[in-house]
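With one protein chain held back, the other chains of the complex are shown just where they sit.
This part shows chain A:
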Amino acid sequence: MQIKKMRPTRFAHFEGHTDICYTDDGRYMITCGTDGEVRIFEGLDDDDCKTHVVAECASAVAYRDGHFLVGTDSNVVQAYTMDEGSPDGIITRFTAPPTQIVVSKDNKRVACAGSDMTIRVHDPQAYKDTVFTGHQAPVLSVAIDPKGEYLASSSCDGSIRVWDLKTTSVVVSWNLLPKTNNLSSSHTLCRLTWTPNGHHLLVPVDSKVHLYDRSSWQVVHQLSDESIKGTVSVTTVSPCGRFIAAACLDGVIIVWNTTTYQTVMTEKHPKALAVCGLAWNPTGKKELAFVDIDGQFGTVENVTYGDNTSAAINTDSNAGVENGATGGGDFPPLDVDMEEDDDEFSISKIKSQLGFADDEEGTYLGIPKDSELKVDFGTKPPDDDSASILTSKDVAPVVPMMKMPELQKPFQPGMSPEYLNDRYMLWNNVGIVRQYSSEDENSIDVEFHDTSVHHALHLNNSLGHTMAALSSQALAMACESQEDQPSKLVVHHFSAWGSNKEWYVDMPEEEDILAVCLGTDWVAVATDRRNLRIFSTSGIQRDLISIPGPVVCIVGSEDQLMLIFHNGMGVSGDQHLVSNVLSVSGGRHPVPLACPVPLSPRSFLAWAGFSDEGTPIIMDSAGMVRIMHLKYGYNWTSILDTKSHTRGKSDHYFLLGASETQGNLRCILCKGIRYPPVLPKPHVSILNMQIPLCELETEKSELEEKAVRTGLLLNTLARLNTQGYEMDDSKSQADKIMKEAMIKLFALACRSERDSRALEVCQLMPSYHTVELAIKYAGKLRRLQLAERLGEIAAAKMEEELERESKSQTPVVDDLQMYGGGIRRIRARREEEEEDEEELAHSHYQEEVHNQSLDNPLLAAAIRKDSNTISLGDLFSQSSKNPFKKSVTPTSGFQSSKRGIDVIDQFRKSRKKAEGSPVLKPIVKKLQSIQTTLKKKAQEALPATVDKENQSENTTASSPKTQPSNPFKKKETSAQPAVKKQSALQLWLADNEESFKLQYPDATENNLLAKAALMFKDVDNDTKQKYKSLAAGITAQTLLSDDDKKRKREESTEESPMEKKTKGSGLSKLSAFAFSKDS
């Protein structure tokens, strides 16, 4: 061990009373003095200390959680940030200068003694002061009981009192000190202390230090030493609780061992000046810092030298406490209490170790602030640390247990903290709810962004509402229970048409509302009994759902309700939040089971809500905004790091909302604070989404980011589309952006000679049109090899698309059939040309029909359609319930496999045609604006529009699903001839079925067809011809009355056998061809 040493003192402040404290990490010493300055020293040798001028004169200083608190001659105790020394809130006010500031171990109380004879205990979480009055003269010193029950104080009136912290009543009082009327004339400072375990109160009286027992309030011991000549004025106990240090007016500093009451160290101030401040280093440095009345400060290092008993006892006591057992504790006589006391003691200690502090955020959200959260899971072997034991409260007796992160308190997204007098109860995309609570006024102001929704409201907040939710239909407010009234939900349903628009409901006794939200036609509240109560906006209680954990917030949007709650323990000081997204009206729940909410390390949830498109979005306190990425299940992806947009470190963005289609977020920049001020009214700023990819400054990443972001948007649009919203504009726009980004990426890859990357880009392209463009580009660059490979990709892509189309078609087959007449007509007209061309290319057997169709293309097309109808009705009527499906699937497969790349070659042409033909816009409201709520298209509207289609629209597709955005049309086209070619065969088959079945009794429907085809091939030409013309005849007839397809179809099926009889047999080469393709 090193020799203890008293270093020469150095100048800190002017002459006069000074005070000192350490920061919790023991790194800095903070002093204040009569010159009104606060100096922060990094050790005694720090030549470049930070100086902050705080007032004319500063009398007391304390450290609390990144802030230093200073009591000044302006009669306030003010907090300043440690980093910048900027004021950060007033802790409390006196009518005379404060004399001492004491922060409790758990940082949850700040006790201040004032010269105005009062003691104020400030609760930083509730922002409430408890005032202790009773002293008859300025209060000299206060000390908070580590167990949180008592408060001890000494005063110039000579009394020392112990107060009950809760009731503020005096528990015990002694008159021990000489009476004075003023702090400056007082002989002693009488700085009292509790031992860290709270068993004893140390009071410096005259030249001794009295140890009072907690329960009996009797003096159990009097510490004294022969070296003490003057009055002991300051006492303090080391953080480990094993040493008591005292300083006297004649400059003597003494350290005793708490167990043996032996003197460990005696030091004398070099100038024998009175010491007025004494502080232990909270870490294990065994360092004692002091300040004297001359403004000098100094330290004593290695104060335990000479404490020969320390090691042994240390180990002993440490082991005892660690096991939560008794023996060998600090105060052997009190063994009986030890166990429970230790428990209490540990919890508060663990909290303080974790640094769960309360500050402007912490107070209201209860959030871990300190970044130095150490994971300390294991137990500490008691014997390895006998040397380091003396140490700090960090390392000192720790009960082995997991560190628990403090749970975030429930909040309303878009609110500012409750302790502010003027605050936002809510700021969302409907309006702003402000709360003004001063002594003479308590009111709520509601302002709507859109004045056409409702005029502004001014309400008297007599119930003390703290939570609000606002939608364009209603305003919901809730308050927690107070002494005389239960927790209450009040709803102003201003879109109601009745005379009574307001209703309220009381929660059951002892159930408090913690969060409230509104959706379309419903209100929900979450309570501390973990109930989610759902009401209708007019007050019907609709549902009660149990929340599986303490709720953090609930948000509503239209039908969706997002519920975020704590669920289990996070690791390394993080919270573990999960979210559900439920559909209130029943239906399919978007996220039925709890999915974890991602938070940046050691951050808390700052905002949660839905984008204008209804996708869940969250923001954490680290400024990261995340959106649910439905493509990857219920996981989330970051869309913006708002911190990258702030200039200052303490600037924050306060999120208000987001629009995916516009790709931006609405937020308020708050400089130096987390929440926007009420006055002056802040301005909304718009931030564009930017997914934090790597190397965002490069062109490549920029394009990639664009592609990823657009991909997200497309997912959302696809989801909205299935939900029946009209998103065509945004979709085509997004498609365009996507294609553009992809093509640019491809070009970039080509230019940088990265062929394989270029190839990959193409594989990622959304459609083969884009690949097509890429091929052209590659061709221009004379990258023939690349172009060739791209051709393969294009082919594969097209096939894929066709398959997807055919798959997506199957579920809607019924609709298609229902509205089939219209569709067929549409197709007939639109595709006539192409079809004819294709036929030419495909079959030279079809000359006859072809001629016919050249003469009258419309007729030809109709023939085809109709023969299709016949074949469906006839051939498969017995076997299949879904004839359309059967005919389509094989043909499409056949088409794609056969044609491959040459389709691409024709693509442009066909596409042009498709665009040229008028297309019915699906019947939905446009997404009007960023904030517009999407309206579902009315279900009733659907039949009506369908009617319209059938009647008048010759050139429309029937529903958004069949809307041929790309090659779908192509496929339909190609499907038609194949189907058509069966017609004659089918007619023939229908006629000869019976004989056929006799011939092949064991044939199934499917191979029956194949066999029939074989037979039909062998049938003589005349028969074929006959069937061919028969088919043509029927379709021609159909055309005459194409208003009523259905009837026609029945007719034609009836006719076919009849006509067959009259005409006999014929032969058609076309039919033969059709069959051969088919088989």
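As a working rule, a residue touches a chain if its C-beta (ideal position, glycine included) is under 8 Å from a C-beta of that chain, and two chains touch if they have at least 3 such contacts; residues count from 1.
Methods note: contacts and distances are computed from a predicted model.
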Looking at UniProt, which of "DNA replication complex GINS protein PSF2", "Succinate dehydrogenase [ubiquinone] cytochrome b small subunit", "Nicolin-1" or "Translocon Sec61/SecY plug domain-containing protein" names the chain we cannot see?
"DNA replication complex GINS protein PSF2"
If I consider the whole complex, including the chain that's not displayed, which of A:438, A:452, A:499 or A:546 touches that chain?
A:452
Kindly state which of the options A:684, A:747, A:781 or A:796 is in contact with the chain not pictured.
A:684
Residue, one of A:72, A:180, A:259 or A:429, that touches the chain absent here:
A:429
It is residues of chain A that touch the chain not shown, namely 429, 431, 448-452, 666, 680-681, 683-686, 928-932
